[in-house]
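Let's look at subunit A:
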Amino acid sequence: MNQWKNFSKGFIKENAVFVLFLGLCPTLGVTTSAINGLGMGLATTFVLVMSNLVVSLVKNLIPDKVRIPAFIVIIATFVTVVELVMKGYVPALFDALGLFIPLIVVNCVVLGRAEAFASKNTIWSSLVDGAGMGLGFTMALTVLGAVRELLGSGAFFGMKLISGDAMLLFILPPGAFLALGYLLVLANMIKEKSS
Partner candidate 1 sequence: MAKKESTFLSMVATLFVVTLVAAGLLGSVFALTKEPIRLAELKKKNEAIQVVVPGFDNEPSQEVERVFMDGDSIYLYTARQGEEILGTAVETFTNNGFSGQFKLMVGFAPDGSIIDIAVIKHAETPGLGDKMEKGKSDFSVQFMGKHPDSFNIAVTKDRGDVDAITASTITSRAYCDAVTRAYGAFMKSQKEN
Partner candidate 2 sequence: MSIKTFSRGGVHPPDNKLSAGNKIVELPPPELATIPLSQHLGAPAKVLVNRGDQVKVGQLIAQSEGFVSTNIHSSVSGKVLKVDQFMDSSGYRRMAVQIQVEGDQWMETIDRSDDLVRNSVLPAEDIRKKILEAGIVGLGGATFPSHIKLMVPQGKTAEYVIINGVECEPYLTADHALMMERSEELLSGIQLLMIGLGVEKAIIGIENNKPDAIEKMKEITRGSSVSVQGMKVMYPQGGEKQLVQALLKREVPSGGLPIDVGVVVFNVGTAHAVYEAVMKNRPLINRIVTVTGKGLDKPSNFMVRIGTPVSSLIEKAGGLPEATAKVINGGPMMGKALSTIDVPVVKGSSGILLMDESEARRKDVKPCIRCTKCVSVCPMGLEPYLLMTLSEKSFFERMEPEKVMDCIECGSCSYTCPSSRPLLDYIRLGKAEVGKIMRARKAV
């Protein structure tokens, strides 16, 4: 398989958030700022890459009937690793992402890729796939985070662009839904245009 295609599909054609509508909880929950979105995205990417790697490594050793529990254990392990590492070295980001770090376990993107891709493909392809999907996910979260930050607090990656208040709504829960909703429309329009 063309590895570049394999890698890039996660950005547009099979973007987890904008196209497949997977992993929406953290997408909405942590994107109050671009930096949070980026952090969450990278954490998820790490888990995705690692679990894809391990799953493709052990795919032939695991009996079919227990493959799902085994995958869950593998994923949960890496999630906990991320959790511990973040807590130790980037505590501020860990606090901001909060509950959504352990919840990477139940992010459909991760289990979905492990099952649909890594358990059937070579180690190298699985790595590339994980990285592509993860970075695509990261991109989506960062974009959403940036949009919300810009509208909600008038800043971009923490840099204040306007003085005073912006539209607070966008960093509050309703704003998350609205911003994502309209971003999806935008994504649809781009897709229409490109095809």
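As a working rule, a residue touches a chain if its C-beta (ideal position, glycine included) is under 8 Å from a C-beta of that chain, and two chains touch if they have at least 3 such contacts; residues count from 1.
With respect to how the candidates were assembled, all candidates are chains of the complex that A comes from, given by their letters.
Worth saying up front: this structure is predicted, and the values here are computed from it rather than measured.
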Problem - Selected partner (touches subunit A in the complex), from 1 or 2 - result: 1
Fill in the blank from the handout: Per the touch rule, the subunit A residues reaching candidate 1 in their complex are 32, 58-66, 69-70, 73-74, 76-77, 80-81, 84-85, 87-89, 91, 120, 152-153, 165-166, 168, 171-172
